[in-house]
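With one protein chain withheld, the remaining protein chains of the complex are depicted in position.
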Amino acid sequence: MINKTVKDGIEAVSDIENGAVILIGGFGLCGIPEASINALLTTNLKGLTCISNNAGVDDFGVGLLIKQHMLRKLISSYVGENLEFERQYKVGTLELELIPQGTLAERIRAGGAGIPAFYTPAGIGTHVADGKEVREFDERLFLLERWIKADFALIKAWKGDTAGNLIYKGTARNFNPLMATAGKITIAEVEELVPVGELDPNQIHTPGIYVQRIFQGDNYEKRIENQTVRK
Amino acid sequence: MINKTVKDGIEAVSDIENGAVILIGGFGLCGIPEASINALLTTNLKGLTCISNNAGVDDFGVGLLIKQHMLRKLISSYVGENLEFERQYKVGTLELELIPQGTLAERIRAGGAGIPAFYTPAGIGTHVADGKEVREFDERLFLLERWIKADFALIKAWKGDTAGNLIYKGTARNFNPLMATAGKITIAEVEELVPVGELDPNQIHTPGIYVQRIFQGDNYEKRIENQTVRK
Amino acid sequence: MLSKKQIAQRIASEIKDGQYIYLGIGIPTLIANYLPEQLEVVFQSENGLLGIGPYPEKEDMDPDIINASKETISMVKGSSLFDSAEAFAMIRGGHIDLSILGALEVSENGDISNWKISSGLIKGVGGALDLVASEAKLYVAMHHCHKDGSSKLLKHCEMPITGIKCVQKIFTDLGVFTILPEGGFKLCERAPGVTIEEIKAKTEGRLVIKGEIKEMELFAQD
Partner (left out) sequence: MLSKKQIAQRIASEIKDGQYIYLGIGIPTLIANYLPEQLEVVFQSENGLLGIGPYPEKEDMDPDIINASKETISMVKGSSLFDSAEAFAMIRGGHIDLSILGALEVSENGDISNWKISSGLIKGVGGALDLVASEAKLYVAMHHCHKDGSSKLLKHCEMPITGIKCVQKIFTDLGVFTILPEGGFKLCERAPGVTIEEIKAKTEGRLVIKGEIKEMELFAQD
């Protein structure tokens, strides 16, 4: 089957250009594409639009891209834990588009699935509905929401094969599978890259068709945002 | 975890009423809920609306329900292999709604996902678009399609646990996972019912939340429609 | 007046066997601690898990298994994992039976405000906006008043709202209230030692009191 392996994050992100729109997987710091983010940090890219559920924290995840002033715009559902974001937002150098989490997920899924628009109940009667079409179906009101697609999707899986088939682990799955479908170029990094044929076809979460490049990352930090233990 | 086990198909379908709308999983004869269909055949139900990708064949699958004159209406994407269907259709006792396969799948998925309507490119310029709203997004035309939900969904999986978590096998997955989400009452039959905790949470295809009743079927015939072998 | 734990304890007694439940952060999170052992309920986490278990032992902490508050958790037997689109399909599609959320304000017609706002900036809302728009039953757990003493049970919400006409029941440190179809907070129970006069004084929206209002019973131990 088609071999999509690239050497590392540096090679994987090498053709991303200034102003690109990039989906970045993960929820908080869980399941984020650490190696691709680190590779982006070695570039001088500017003016990126980043679509990611969270803004990361100041010194990890998407936060690192913000700290290095690489983003022009952030599209997220929650940006609570990033002070540098707040600073740049207040001086006006970083734009924010806040999208409810479920709507964000569905819009990305729609982008990958060729659905240009759909109706959702989320946001009716709130400022989320401002400027959007409202329509009644079956005696309830719904908002029209559009698909989201991107130039690149940077995602992280647990295991992958050289054909781009992916398996995630635990709640590190989150936004990664949907984002994989909505990037024109999807770059997957995995903890373990195996030869084609080693993954059970019945257990694959992301079919390889969605992945254009794959590499095995190393030294995953997997930082925990809130360590909580049984008392 | 919540135990959803029922004894068998007979018990599972016992509260289905005349005129009910029922989703039936499977593609052709592959992955069909044999035991639930057989249980339906023991009832005197009439006027059912059945939503299933195919009409089965005359003496297996959904075809058995047609043969016994239990259906008032069939909603399918392809009805090529059923002569009894054709006979009832021509005398006017059985109604047919033909929906393109991808649109059928997405409408059912929408029903389960709380999306009342969405736009799709499939059918633009064809008779499928008759009477439907056409709208332009990004310089292409799309059709508005509505969700599908049903009173019951009868589905078939390979393994399941008593909490209703399901794993399918091979291409017998097909419509089953989406239909599981769109039935008010979803009845899952499995080849092997295991205690809770035996299935790997990371490999579950249908989370138990979608399943209201589960039972282990027996004597699966799994008829093959077209036996093809290497020459 | 109830403590946060007692509010959680009171709500716990409303939960029914077999329910799929979403617990928001804050007081709702505490509810899991007060459920009777024999009750079979499943907690959903919007980041892709059905079957949230207790916090793990220190040696079992796994950065790949967290809840929506980004805390390390464990998974109960019979859990399932899925992606974020599926998590919200489940929420939006009405498959969750009961959501219990914190709130900044609730209005007498059942509107709720619970955006995370800090230093004047709306920071998001997590999964709440989708939950309140779904067909799940919605309970609110919160203090009756803000720290400055002003009421959180209002005629109209003053902060940006998350959903309209969606709250069914409110549990505060002062009592339990249902939202009437025609609008208004119907007082159902008083917290031990709290008078109707105090509740009247601390409720800005329309308060409806009919018949005798019992003092609530709290069985569970803290």
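Think of it as A, B and C in the order they're written, each chain with its own count starting at 1.
Basically, contacts are C-beta pairs under 8 Å (C-beta built on N, C-alpha and C of every residue); 3 or more make two chains touch, one makes a residue touch a chain.
None of these values were measured; they are calculated from a predicted model.
*Asks:* Let's see if you follow the contact definition: name the visible chains touching the chain that is missing.
*Replies:* Even though it is not drawn, that chain still touches A, B.
*Asks:* For a quick check of understanding: of B:49, B:88 or B:174, which residue touches the chain that isn't displayed?
*Replies:* Looking across B:49, B:88 or B:174, the contact with the absent chain belongs to B:174.
*Asks:* Using the touch definition from the top, which of A:2, A:83 or A:134 touches the missing chain?
*Replies:* Only one listed residue reaches the unshown chain, and that is A:2.
*Asks:* Of B:19, B:80 or B:195, which sits in contact with the chain we cannot see?
*Replies:* Reading the full complex, the residue touching the unseen chain is B:80.
*Asks:* For a quick check of understanding: of B:13, B:65 or B:105, which residue touches the chain that isn't displayed?
*Replies:* Selected residue, touching the omitted chain: B:105.
*Asks:* Which residue, B:31, B:160 or B:201, contacts the hidden chain when the whole complex is considered?
*Replies:* The missing chain is touched by B:31.
*Asks:* Residues of chain B in contact with the chain that isn't shown?
*Replies:* That gives, for chain B, the contact residues 27-31, 53, 76-80, 86, 89-90, 98, 100-103, 105-106, 108-109, 120-128, 158, 168-178, 205, 222-231.
*Asks:* Could you pull out which residues of chain A are in touch with the chain that's been left out?
*Replies:* Counting over the whole complex, chain A touches the hidden chain at residues 1-3, 109, 111-115, 161, 163, 165, 181, 196-197, 201-202, 204, 207-210.
The criterion applied here is as follows: only the chains that are shown with their structure count from here on.
*Asks:* Taking touch as defined above, what minimum step count separates chain A and chain B?
*Replies:* Steps on the shortest route: 1.
*Asks:* Which pair, B-C or A-C, has more C-beta contacts?
*Replies:* Most C-beta pairs in contact, of the two: A-C.
*Asks:* Which chain A residues reach two or more other chains?
*Replies:* 106, 120-121, 168-170 - these are the residues of chain A that touch more than one other chain.
*Asks:* Could you tell me which residues belong to chain C and also touch two or more other chains?
*Replies:* As it turns out, chain C has residues touching two or more other chains at 49, 81-82, 88-89, 91-92, 134.
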